[in-house]
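Structure provided below as structure tokens; questions to follow.
Here the complex is missing a single protein chain, while all its other protein chains stay put.
Per-chain residue numbering starts at 1, and chain names A, B and C are given in the order in which the chains are listed.
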Amino acid sequence: MSDQNKNLDAKNLDAKNLDAKTIDAKTIDIDKWLKAWKAHGAYTLSKHDPHKDGIAVSAFLPLTALLGAAKELYQNKFLLLDLSALEAQEGYVVTYHFDHLESSFRLAFRALVSRKKPSLPSIHPIFPGAEWHEREAYDFFGLTFDQNPNLIPLLLPDDFAGPPPLRKTTAALAPIAKLGLLGQVEILDADFGALIGQTGGLSS
Amino acid sequence: MLKAIWDNLKGLYSLLVGMSITGRYLLSPVETIHYPRKVVDDAILTSFRGPIRLTLGKKNPQETRCVSCQMCVKACPGGCLTVTKGDTKAPITWLYDFSYCCLCGACVETCPAGALEFSHKVYWVTLTREELIMDLLKDLKTRTAGPNPNPSSNPSPASPQPSSVPKDAPKASPAAPANPVASQTADQKADQKADQKAGPVASPNGHPEGAKAAPKDPGASPNGHPEGAPAALKEPGV
Amino acid sequence: MTSGPLNMVNPFAVLESPGTLAGDFYARSFEKKAGPNRVILNLGPQHPSTHGVLRVLVELDGEYVVRAEPVLGYLHRMHEKMGEVKTPWQYIPNMGRVDYLHPLAWNWAFVGAAEKLAGLTVPERAEYLRVIGCELNRIGSHLLWWGAFVMDLGGFTPILYAFEEREKINDILQIITGSRLTMANFRFGGVITDADDRFIGLIQEFIPYLRKRLVMYKGLVTDNVILRRRLEGIGPMDVDLCQRYGATGPILRAAGLPRDLRKDCPYGVYPKFNFPIPSGPVNDSFGRYLVRLKEIETSLDIVEQAVNSLPNGPIMMDKAPKVSFKLPAGETYFAVEGARGQIGVHLVSDGGKNPYRVKLRAPGFSNLSLFAEAAKGSLLADAIAILGSLDLVIPEIDR
Partner (left out) sequence: MFLSLAVFVQIIVAVLLIIGLMVANAVAMVYMERKVAGFIQRRPGPYEVGPRGTLQAVCDSMKLLAKQIYRPGNADLILYYLAPILAFFPVLLLFLPIPFGPYLTPLPVNDGVVLILAFAGLGVLSNLLAGWGSSNKYSLLGAARAVAQTVAYEIPMILALLAVVLLSGSMDLKSITEQQGQWPWEWNVVLQPLAFFIYLISLVAETNRAPFDLPEAESELTAGFHTEYSGMGFALFFLSEYANMLLVSFVAAVFFLGGYRGPIADGFWWLFIKAYLLMFFMVWIRWTFPRVRFDQLLNLNWRWLLPLGLLNLWLTAIVTKLLV
């Protein structure tokens, strides 16, 4: 095994610089993802200005479509950056950020989880790294991820009795629309639109 | 088989090269600054952020420029400052609890009157939590009152305030109840002399022998770089 | 008599309070899945080679690691809650304390996210100073990793040489940031202190000095046959493993994919400099070792180019926001290339005094999550070598 490294030397570690494709997000096939998510039954599809919002495109997906969407992204060389959960007026918004391995293209899909039943499917079969992100969300928000192999507290002590720390008091809650999670949004699902108080069509 | 022998010989050669390098360092001069005997040169510390202090007054260096507008008290993330307004604009008490301070400079930057600045004190240590609560007004007077006003001295720990201090414990220093702090024993001159000299034996960061690579290398570690430092290393107490 | 594997080993040992299970909640939940006659070992949280306070539960069959599970949370300070109770300006010092080895990158991530949200433009000179500070900090972080990594493998001297260089870098960065470890000289719209000629002089003196020292490092450690044998072929991590676990930075680059945000998704004035992105021909621990040493040289090139072409001008935008700066409503995700990988800040604001949500994406968090799979079946000594080659900084992982 180590013979193969024998000729290796720090000097000849050439910087094989695959011409890193700094493709601007606009040229990337955004529509491909919008179409894919629409097929998954997305509630909303939104485009973002990548330089300002950091992501090119995002969508609210139903809980059942999370696993399928994650598998598609995995096959197209996407890497799960993080799972950022936050509590809005309508419920918990769980944002999955993804980063493309070979170009400067980031996208995200989100899931809205009601406060009454704060649980959603785990995507660890495809991205094992997500197990820790999910356990962290379990610690901070009390969101349970079913089929997560090891759903025990990750960062908080195991005998932590207090309420999940990052939950907000009802007064401090803000609606999704105000938090700017939608960008140039196209509402596909009527009652979801009503829930977040947005009308259909690509409102800028 | 021959190739394995050749690899091992090359390996042996690399071991000898490694030993020659450490051998060379064995004989080369010591790099570290020997703290009690040598002190980091002040030229390096001009930009170091030590505990804050009041700037000298424009007209009369004894007076502070502070107009007790409480802007700094609001801005401080750690809630270290307590400024109480006297009858005129000038503050009558100016308490600064260094144990909560993260040296972020919010107070220095928000002060409209430019009344605050950073001191460059590195060798400064106290033994009790109460000594961390500093009275900057008193320190301003001591700095400017002495024969040779030495602006760079550290804000002296809080001395007992006459009863004018409001009875309820100031919010900023819940740790120190309002009863008078251990009274200031050493007189000001000795106090200034103490921290100018090599500082008390409890050196701020006794390096444990064979210091494991604690990832957080000691904040105020007194290592300078002799060949790089423009000013030569000066003996302490100069 | 508890049934812990150790007691089988020493049947005469009498526990003071019989009946209480050994270990705590995590050890017991880990032990439930243990195989027959296996030893459950706690690497950490007080352990010389877990940098900071990391605890890894390891199931050993003899000296071979059968199963490993890192246990986090010993250094958890809840920075994300602090983000929601402090004003954005007061939160900047936190950024220096999330990862004290590369604080300026974290400063850049948070301040950059706020600037993107509020649409602030940073003057040219401040951007250059940010690049110089961030790259020097990266060199300091890699140097400390190098010393601590060789110390994990048993060599005690190199870390002291690495600290000589780090002290020189700390002196340089102390001029513009005022502190030596938890630095925070970024402000919304610029930088706080300008670079005087002493700062430039020290840097121009430091660059050739470090290049000469890197040759010594190669002779003392890189070419050392014991180190080579300890690292080659240990813990191979290919691109697929990195993709599944979200590992970025030197680990992904050593796996053969030159993915670097400074080049692929440029921010600040990085497009103005040309620098190669080293990617390892070999994806084991030795490949990661070489990639980081090459990155030190790359960062030196960047600093050299930046210092030589430092424009003069203001270091703060003209109507720079004050301490009472309020973020406009909206959401943004800004990522920066830190020493350990992609540092991301997901900043959401509802226009109030404090941010609504600050999610910190730490590269070490995902890098460590692949340790359980990478170290399966390796020797205990190799598991330590793999752990060291991931360049972990526990405060950043626990946040």
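Methods note: a contact is a pair of C-beta atoms (placed from the backbone, for glycine too) under 8 Å apart; a residue touches a chain by one contact, two chains touch by 3 or more.
Remember, predicted model here, so these are calculated numbers, not experimental data.
The chain that is not displayed touches the following shown chains in the complete assembly: B, C.
Among the residues C:66, C:160 or C:307, only C:160 touches the chain that is left out of the figure. When the omitted chain is restored, the residue from C:227, C:290 or C:303 that touches it is C:227.
Against the chain not displayed here, subunit B makes contact via residues 8, 15, 18-19, 21-23, 25-32, 34, 209-210. Residues 6-7, 9-10, 12-16, 39, 41, 47-49, 60, 63, 150-157, 160-161, 164, 220-221, 224, 226-227, 229-230, 379-382, 384 of subunit C touch the missing chain (whole complex, contact as defined above).
Note that only the chains that are shown with their structure count from here on.
If each chain is reduced to the centroid of its CA atoms, subunit B and subunit C end up 27 Å from each other. Once the centre of each chain is set as its mean CA position, subunit A and subunit B turn out to be 44 Å apart. Separating the CA-averaged centres of subunit A and subunit C is a span of 23 Å. Contact of a single residue of subunit C with at least two other chains is seen at positions 228-229. Annotation for subunit A: no residues touch 2 or more other chains. Against subunit C, in their complex, subunit A makes its touches with residues 1-2, 4-5, 8, 10, 13, 15-18, 20-22, 51-55, 74, 77-82, 84, 86, 95, 97, 99, 101-104, 106, 108, 126-132, 140, 150, 152-159, 165-166, 174, 178-181.
Residues of subunit B that touch subunit C in their complex: 8, 10-12, 14-15, 17-18, 21-22, 25, 31, 44, 47-49, 75, 77, 102-106, 109-110, 118, 210, 212-213, 215-217, 219-221, 223-225, 228-230.
Within the complex formed with subunit B, the subunit C residues making contact are 48, 51-52, 86, 89-93, 97, 100-101, 144, 147-148, 151, 156-157, 159, 161, 163-164, 166-168, 170-171, 174-176, 178-182, 184, 192-193, 198, 201-202, 205-206, 209, 216, 219-221, 223-226, 228-229, 322-324, 393-394.
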